[in-house]
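Note that one protein chain of the assembly has been removed; the remaining protein chains are unaltered in position.
Every chain is named by a letter (A, B and C) in the order it is written, and numbering of its residues begins at 1.
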Amino acid sequence: MTLTDAPGAANAKNAERYLRLYRQMTKIRAFEDNANALYLSGKMPGLTHMYSGQEAVAVGICEALETRDKITSTHRGHGHCVAKGAAFKEMFCELLGKAEGYCRGKGGSMHIADQANGNLGANAIVGGSAGIATGAGLTAKRLGTGDVAVCFFGDGALGQGLLYEVMNMAALWSLPVIYACENNLYGEYTKVEEMAAGALTARAAAFGIETHTVDGQDVLAVNRLAESLVARARRGEGPFFVVLETYRYHGHHVGDINREYYRSKAEEAEWKSGRDPITNFGKWLVAEKIATAEELDGIGEAIRAEAEAAVEYALAAPYPGAEEVAMHIYAGSAHA
Amino acid sequence: MTLTDAPGAANAKNAERYLRLYRQMTKIRAFEDNANALYLSGKMPGLTHMYSGQEAVAVGICEALETRDKITSTHRGHGHCVAKGAAFKEMFCELLGKAEGYCRGKGGSMHIADQANGNLGANAIVGGSAGIATGAGLTAKRLGTGDVAVCFFGDGALGQGLLYEVMNMAALWSLPVIYACENNLYGEYTKVEEMAAGALTARAAAFGIETHTVDGQDVLAVNRLAESLVARARRGEGPFFVVLETYRYHGHHVGDINREYYRSKAEEAEWKSGRDPITNFGKWLVAEKIATAEELDGIGEAIRAEAEAAVEYALAAPYPGAEEVAMHIYAGSAHA
Amino acid sequence: MRGPPMRELTLSKAVNEAIAEEMRRDPSIILMGEDVAEAGTPFKVLSGLVEEFGPERILDTPISEPGFTGIAVGAAMTGMRPIVDLMFGDFLFLVMDQLCNQAAKTHYMSGGKLSVPMVLRTNMGATRRSAAQHSQSLHALVAHIPGLKVAMPSSAYEAKGLLKSAIRDADPVVIFEDKLMYQDKAPVPEEEYLLPLGKAEILREGRDISFVATSSMRQVAEAAAARLAEDGVSAEIIDPRTIVPLDEETILASVRKTGRVIVIDEGHQSFGVTAEIAARIAEKAFYHLDAPVGRMGAMDVPIPFSPALEDLTVPTPERLVERAMASLRGEPVHGA
Partner (left out) sequence: MRGPPMRELTLSKAVNEAIAEEMRRDPSIILMGEDVAEAGTPFKVLSGLVEEFGPERILDTPISEPGFTGIAVGAAMTGMRPIVDLMFGDFLFLVMDQLCNQAAKTHYMSGGKLSVPMVLRTNMGATRRSAAQHSQSLHALVAHIPGLKVAMPSSAYEAKGLLKSAIRDADPVVIFEDKLMYQDKAPVPEEEYLLPLGKAEILREGRDISFVATSSMRQVAEAAAARLAEDGVSAEIIDPRTIVPLDEETILASVRKTGRVIVIDEGHQSFGVTAEIAARIAEKAFYHLDAPVGRMGAMDVPIPFSPALEDLTVPTPERLVERAMASLRGEPVHGA
């Protein structure tokens, strides 16, 4: 356990913030547990990618953002969505293709977005949102809004040339963008070192971008770094590039069950038992007397109940009507 | 003048090689002078990009290669083509769209290739041949031929994401590829520092690739570095990345006449008078007593005569027949 | 062309005016691309804009087409109205992912909550001796992707009016200017005007045969119609102006009247625009057709450099006259 906020008095003052970090991480875990169950019980169409294990990354970063700040997300995007402020009901509705989903069921897990909270959307093209996040940074700079854009992507996205093109422009134009590389050690079924030559941070340092590496299982470390980079980006000191060292607990997607050929059960067990971001942060909260173990259990239970209720709601919710299939192709006048 | 081969005795032994370097550079200059004149007199269709000023790069590198080694070239590709062993006649025929051109007139200046000499072709997509050169390296490695592939590209091509994708794979797979970045300070009408954040060599170092920077106006320096990297690449120590500092004398293309808005006449004059690769190397040859000034003049005149004869030949040569328009779409059975 | 007398403008100047007028009106418009600022593009279409609007709104980018297109998508999603300048239409292949997987689908995938009001300006057109990678007319590719609108102005007048509409449109619009027409003049009103996307124009009324002609094929159709008129054949010419949305009604009404039609477009014939328009006519005006629907696209070959070959690949007035006569005799008319 390497949680890094100073102990003692200061913490009491920040109790509310700490509990919010805990709650947000717990929400993500609860969301994913339910999504996984929905898939395994055949109630969820398509397939989906679980964020469990990586919660401290999304929460540590998004808690440093305002609603007006923008994020772009990935195929493994539920965590980012919850962390940026989305509600369970609309999220589960989206995963089930229901009309009350954030995208009226048209996007599903891989395209979930939450415009009102500044989430420009998950993306099913690996690295595909690097341009979008950078463009959001350009808007912020051009309009002088002081907004920041965070581009979440996995280690695998380092393979996409687009990322280098946009990081170069972000650097040339000093855009307020934070490139958040979630290194969970694998892209699908391949280890990061088989896909990426050289040091990961060197990929951004090459453009003169300031880079950082942080323990992505330590929500306080992530959050502290994020607070500082966000503030600096608002002042025009961006862009920044951060490697967050983390781990995904599930398979690449919910159907990836037999995975010993590419990673061992021992490795999984090690991360889960020793480096779980929620458990460890919970222990710290108790040790710092910010909450009791019982209070934390209570939080977990309430959130799980909320998630289950949202699932029930979403299961019962209506699908979009057939007429919606031809809606939203164009925002302007209809296609003749 | 910073020519860097050791003076004296050793040079006499290498006289033939030195004169060949001189001849090859002179051939490129003569080719370009004629190509430019053809364009200005309205005899050349389309437009073209002059290599004049950069001769030491193509020659210094290609003289370190065998015929079986491969190169890929750019829109500014005449120099690479000559340096890799092409003949004037077939080259001028190609530039004029004649049937005897290397590509039967179908490629023109921007697609000139010379398969027999290992030139896989110029490319009109900036950075577009980075994959091709790397693929040639993959072939060499897979077949164990010991061949090396050189990918020529301009500083502007550093903007293309493709380059980073393939350099990563070349590094992961230790391919015998040399990425030769000709930094002539401009991409079209824009200075390199406005297009590229950070240090140019860092772009490759990020992948753990060994990088070098060399004076691209010093043919001996270029050649010595190339000899060493080619030998090492043959032994499986590649890939390598080299920045060659150089300058183009003409506009971006033959029609780019009024260019003071992006670069000064003074700058042009400085490079031409102080750093001309042919003049300086000629002086060195004379100083080292490898040739007399008269002998060098004789070489120049013979080459210019050869070029003019080739131009005359090409101007008189026939166009491909109309039936060729539908040939070569497919190498295999025709398109039904 | 009724109303007050109009000045004559080149297509290039008309595009420049459209952008300047819109940028004055709407501060959220920015323009980005390679050498768009001081250089005003290689075609000088944008000269003067950076002087008026400054480098914050007229952004010179590195040679990173996927990157800056992606940035434009993100900027559009967050409040800007970016105009992307893609120097050659052939580079569309580089930006297809950002254009077709991202820009085109965002509105739909988000259930109507996000939109991408951007314009991608590019060009088309062969016979400039620019060879296979700088001569393509690739509009059919983007027309196939739902979510994009596609405009093909056939004159300075249309170029201005359609571009202004495109800039104001809520959706991503790709506009193809024929690079051979940049210096062609046409009357353009002094007063502001917009041309709606999705409304075809009857350029010439006729009784005997309809020509549906896109972009510069208008000139081919007009020349052919003039010659046919000498033989007493009266051809009607329809310019679709936008191929998505396609004003099917205007086209069908013309064909129902004349009973004969030839569709002319400069993209490759197979799987191109002539196919879609011909198929719709053949289906929906079936009982009015007195002859098979004719198609003239570019030959299905990469564009050759040689002038002796290139001119054979595109539709010409001579060939159109021939085919029109064949149609009047009731013979099938096919091939470029």
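The definition used in the following text is that a residue touches a chain if its C-beta (ideal position, glycine included) is under 8 Å from a C-beta of that chain, and two chains touch if they have at least 3 such contacts.
None of the values given here were measured: they were computed from a predicted structure.
Q: Which of the chains on display does the removed chain touch in the whole complex?
A: Across the whole assembly, the hidden chain touches A, B, C.
Q: Quick one: which of C:Ile29, C:Ile71, C:Ile145 or C:Leu312 touches the chain that's been left out?
A: C:Ile145
Q: With respect to the chain omitted from the figure, which of B:Gly46, B:Gly79 or B:Gly135 is a touching residue?
A: Here the residue in touch with the unshown chain is B:Gly135.
Q: Check each of A:Glu188, A:Glu237 or A:Glu267 against the chain that is not shown and name the one that touches it.
A: A:Glu188
Q: Sort through C:Gly33, C:Pro117 or C:Pro304 and give me the one touching the missing partner chain.
A: Reading the full complex, the residue touching the unseen chain is C:Pro304.
Q: Determine and list the chain C residues touching the chain excluded from the picture.
A: Residues in contact with the chain left out: 90-94, 96-97, 99-101, 104-105, 108-109, 131-133, 140-141, 143-147, 243-244, 246, 267-268, 270-276, 278-280, 282-284, 286, 289, 291-295, 299-302, 304, 332-334.
Q: Could you please point out the chain B residues that touch the chain left off the display?
A: Considering the whole complex, chain B reaches the absent chain at 70, 72, 101-107, 111, 113, 115, 120-121, 123, 125, 128-140, 142-143, 149, 161-162, 165-166, 168-169, 172-173, 327-336.
Q: Of the residues in chain A, which ones touch the absent chain?
A: Interface with the chain not displayed, on the chain A side: 45-47, 97-98, 103-111, 123-128, 156-161, 187-190, 194-196, 261-262, 319-320, 322, 324-326, 329, 335.
As a convention for this text, only the chains that are shown with their structure count from here on.
Q: Among the chains, which has its CA centre at the largest distance from chain C's?
A: A
Q: Could you grab the centroid distance between chain A and chain C? Build each centroid from C-alpha atoms only and quote it in angstrom.
A: About 41 Å separates the centre of chain A from that of chain C.
Q: Could you please state the distance in Å, as a whole number, between where the Cα atoms of chain A are centred and where those of chain B are centred?
A: The computed centroid separation for chain A versus chain B comes out at 47 Å.
Q: Taking each chain's centre as the mean position of its Cα atoms, how many Å separate chain B from chain C?
A: 37
Q: Can you list every residue of chain A that touches 2 or more other chains, as numbers and ranges?
A: 161-162, 165, 168, 172
Q: What are the residue numbers in chain C that touch two or more other chains?
A: Residues 61-62, 64, 66-67 of chain C each touch two or more of the other chains.
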